[in-house]
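Shown here: the complex without one of its protein chains, the others still in place.
Residue numbering begins at 1 within each chain, and the chains themselves are lettered A, B, C, D and E in the order written.
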Amino acid sequence: MKRVDGRKPNEIRKVKIIRDYYPHAEGSVWFELGDTKLICTATVEEKVPQFLKGTGQGWVTAEYAMLPRSTPVRVAREVMIGKTGGRTQEIQRLIGRSLRAIVNLEALGERTILIDCDVVQADGGTRTAAITASFMVLCDALKRLYESEVISEFPLKDYVAAVSVGIADNTILLDLCYEEDISAQVDMNIVMSGDGKFIEVQGTAEKTPFSKDELSKMLGLAEKGVRELIVIQKSALGKDNLMEKQS
Amino acid sequence: MKRVDGRKPNEIRKVKIIRDYYPHAEGSVWFELGDTKLICTATVEEKVPQFLKGTGQGWVTAEYAMLPRSTPVRVAREVMIGKTGGRTQEIQRLIGRSLRAIVNLEALGERTILIDCDVVQADGGTRTAAITASFMVLCDALKRLYESEVISEFPLKDYVAAVSVGIADNTILLDLCYEEDISAQVDMNIVMSGDGKFIEVQGTAEKTPFSKDELSKMLGLAEKGVRELIVIQKSALGKDNLMEKQS
Amino acid sequence: MKRVDGRKPNEIRKVKIIRDYYPHAEGSVWFELGDTKLICTATVEEKVPQFLKGTGQGWVTAEYAMLPRSTPVRVAREVMIGKTGGRTQEIQRLIGRSLRAIVNLEALGERTILIDCDVVQADGGTRTAAITASFMVLCDALKRLYESEVISEFPLKDYVAAVSVGIADNTILLDLCYEEDISAQVDMNIVMSGDGKFIEVQGTAEKTPFSKDELSKMLGLAEKGVRELIVIQKSALGKDNLMEKQS
Amino acid sequence: MKRVDGRKPNEIRKVKIIRDYYPHAEGSVWFELGDTKLICTATVEEKVPQFLKGTGQGWVTAEYAMLPRSTPVRVAREVMIGKTGGRTQEIQRLIGRSLRAIVNLEALGERTILIDCDVVQADGGTRTAAITASFMVLCDALKRLYESEVISEFPLKDYVAAVSVGIADNTILLDLCYEEDISAQVDMNIVMSGDGKFIEVQGTAEKTPFSKDELSKMLGLAEKGVRELIVIQKSALGKDNLMEKQS
Amino acid sequence: MKRVDGRKPNEIRKVKIIRDYYPHAEGSVWFELGDTKLICTATVEEKVPQFLKGTGQGWVTAEYAMLPRSTPVRVAREVMIGKTGGRTQEIQRLIGRSLRAIVNLEALGERTILIDCDVVQADGGTRTAAITASFMVLCDALKRLYESEVISEFPLKDYVAAVSVGIADNTILLDLCYEEDISAQVDMNIVMSGDGKFIEVQGTAEKTPFSKDELSKMLGLAEKGVRELIVIQKSALGKDNLMEKQS
Partner (left out) sequence: MKRVDGRKPNEIRKVKIIRDYYPHAEGSVWFELGDTKLICTATVEEKVPQFLKGTGQGWVTAEYAMLPRSTPVRVAREVMIGKTGGRTQEIQRLIGRSLRAIVNLEALGERTILIDCDVVQADGGTRTAAITASFMVLCDALKRLYESEVISEFPLKDYVAAVSVGIADNTILLDLCYEEDISAQVDMNIVMSGDGKFIEVQGTAEKTPFSKDELSKMLGLAEKGVRELIVIQKSALGKDNLMEKQS
């Protein structure tokens, strides 16, 4: 079976990463996964949410938005509605949780890494691409903190990347593009760490519930995709990869 | 290993269901799962969201809220903040998706079943309890529509119930109470249909990523829990169960 | 003349009080007045509004909400509209003022008792029932503060209870249920203290203005109702009634 | 006993009325009650709230605001907070109800009279002054509708005016100015119709509950004040008074 | 060519200024420019915006609103919409910038002069009238601060006044009234200081772009108007004019 963009069912799309996209941000990347394009940045703030004050512990959080014409049909700016919608909030929370799972928040100290993910063009998989890209800028921002000796321990515990899997036309597909996504019976987003474990597993039967066997196959395919994305992350980090230096 | 409330790891809490809790609602239930107590109602609205107008298709949606002192520490009313928070929106969307997966929306016609889930007391598992309880009131509302001949086909395709599983103290637990939930390393919510398939799978590693083997065991335990809950649903519906009559 | 529920014109509905409804709240009650059912809780907050900071004086305030299907026709959640409506704000302010009238705010010290009134089922008289029920939880919260020696003087000066009166079909009625309320020409809510004085008098001619004589009769009937409610409050408090112990 | 402005306890302040203050409004008045100054206007809108559509019945509603420096200490504009506060909403609802009590809404037809009350200077009694002034502009707007034959029956059933009474320093006072109001133990607002009946009775014990005897004396004093205000209204209307012409 | 109100093209409307309109405000004025009427007040706040904290520098800011019936067709209150509109925000920012240009913010110290401009009646030119009137109350507020020795240097550097010019029916007009304004091809607002320099120049071609020559003529006419307004300001200030005393 051929996919709309000619890929095989178990193939991820081409990734392009431009690091240090902005001259001033603590971490910034232009990230492309096929025709899905986004800008991710990391901002260090010397404060933490109320519930962490005085605990000595840091925080990682994320904001996500889409440019109005990033999608075929224009999406309204959320500021015009006056608040972030449910989908946006879900994605923001997912990105934040995923990143926190691989950060030593005690070593970060009482500061926040605020990740901004702005989708320039959306062709499916924006939330998983945002996680994979966010790892890059998180890494850069932490490196700056560590090298400027603001923190004495590099707080990154592992890699993190994410990919979508799904079932469309009864075929299990890796990394769905928009056209595949809207016709999929099942849509899963899998976030995994560098040691091959699960951080988040989110699967939704859009119309037809899925069996244990289908779930198992999707998880396997996702694992393959994440492993490939982490190889790409490592390659893009190159010599700036403090994790490899540590080990 | 004994749990805080004396249950075995693979045991769900005691369920109590009072049907037709309100005299006027199209469906209403007082639902208890251990010390988690909630009121679920179904309201039939003769309109659909904008994107469904003219399609002949219906909709099922949900709203969720907690009473301020349903939790040990008072939670602020969301109206005082001016908007529903991210957690609330996630839960509302989850309930809606879960129910839509087992409803024939074409047979429902252009009307909306609005499910209200109000948590009177929260002791963990409110979102999964809300789904299990929502099925009851959805069923009653659809039965009223069908018996009053507003719709000519009973639109329910299957049962749906949900349960939480997790890993706490390296033990895999079914149906976590609040105390277990806050100390869990992994927290999963599983929504399944009556034929034993998955509708939603949502697993989050709070701190430590989980392995494929752990995931597999959690899914198995969830399946057991959901099967027991569906038995309870059937028993509570009794002779009002149009699905059994059909088959 | 017989009323819809068989009562005599000067009769209040049956009251049911379950104290300590919640295991964790500083005060909590399940309160029924006929088919009007509500949950009232008291939360102690170690802070006061801006205008009281540094005065040594405390505050009592209230929040009020109705569950969506507490009424025959579903009421929209105020959070979906984004703000509390005018009726809700009026009721919240009324409850707060009524309670503050019988509390020694200096003896309370710089802390706030926040009363939550959530209507589970509404059959008329929710605002007056909320005041009568709030007294119970206020009393319990203050007792806890006093017995744990956070405050050295018990700050309750008197009882407070409230009841509605009105004119429907030219008959003066005590404690109107919903059906009576919507057809009433005049609707009054009376809040009184234990010594038989008025704290709030609010009367509204829905259509036909009322005479001085009618007003006088309504006030008399209200006084009877309040006196009976205070007897019920005393009985429910039993030996936890610090006011009786003091005298 | 002399009052701060030299009045006797049972005296109202000097009233000044400039009719047709705006060249374009359907009704408009500059109204002074002592140093309380406000602008009231009436706007006719050819629509009714949702719940009245198709009933053939009209509506009267009101909006109220204070200029920021109308009070000694500047009050924040409500738009800066993003919503109307509880006090404003109470007053708006009170003005609307008071006016509707003397209007034949069927004769008005499916249109709305929107009353705007903007307080230019506040020296106590703004809500009662707003009601008394609103009657004037309501009358003018209805006259225009009637004389232009938009409506065939003049829909005003009676006069309406309002006044405050209260107890300060154990003296019962009529028409409290700001200085008296803030030190008053009891604060009442009474709305009455031209036939001497009550439309609204709102009394609040700020600190000390009040007795039946005190209530009775306050009501008597209020009646005197309202009667005098209606004489002033009649005089200001002069030959434009369609009610007198009818009788 | 005669204008609608009989003025010559280069004539400003009649100005009326009532100083100290409010008994309590630090500066207040009733200001009329023809039929455009507004109330301006100045309030001194002992705080500055976040970005100025610790700089020793003060701030001048403005809020602007229109009474609902100040215009022929009622304008909705912005609080009912929930936020200030774009036009209001533009005007507020313009007034603030214009005043700050002639205030020595260092000499003011860390405090804010908050200017309120409320339009009672609008007949064109409200924003420029608001600037001219605001100067008066700013002057009074600063005088009070200076004379009470809160500040040791009088912080006003120059006068400021503003006027509108425009092109209607191919004639260049000074100080447009509402009727002229709505039919104008070009609309300019010019803010100038007492030494004849420009503080703000804002010109908009409503339909037809304007030439350099037309721009030059409009600027010349505006200069004439501002010079006349400053003469009126000086005359209204009289002996309270600390700037003249200084020189």
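Here are a few things to note about the model shown:
Everything that follows uses one rule, which is that contacts are C-beta pairs under 8 Å (C-beta built on N, C-alpha and C of every residue); 3 or more make two chains touch, one makes a residue touch a chain.
Worth saying up front: this structure is predicted, and the values here are computed from it rather than measured.
The chain that is not displayed touches the following shown chains in the complete assembly: A, E. When the full complex is taken into account, the listed residue touching the unshown chain is E:195, out of E:46, E:149 or E:195. When the missing chain is restored to the complex, the residue among E:90, E:179 or E:240 that touches it is E:90. By the touch rule set out above, chain A reaches the unshown chain at residues 22, 24-25, 28, 39, 41, 43, 63, 65, 67-74, 77-80, 82-84, 114, 116, 118, 120-121.
In the full complex, chain E touches the hidden chain at residues 83, 85-87, 89-90, 92-93, 97, 101, 158, 188, 192-193, 195, 197-205, 207, 209-212, 215, 219, 223.
Here is the rule we go by: only the chains that are shown with their structure count from here on.
Centre to centre, using the average C-alpha position, chain C and chain E are separated by 51 Å. Residues of chain A in contact with two or more other chains: 82. The touch graph of the protein chains shown is a line.
Working note: touching chain pairs come out as A-B, B-C, C-D, D-E.
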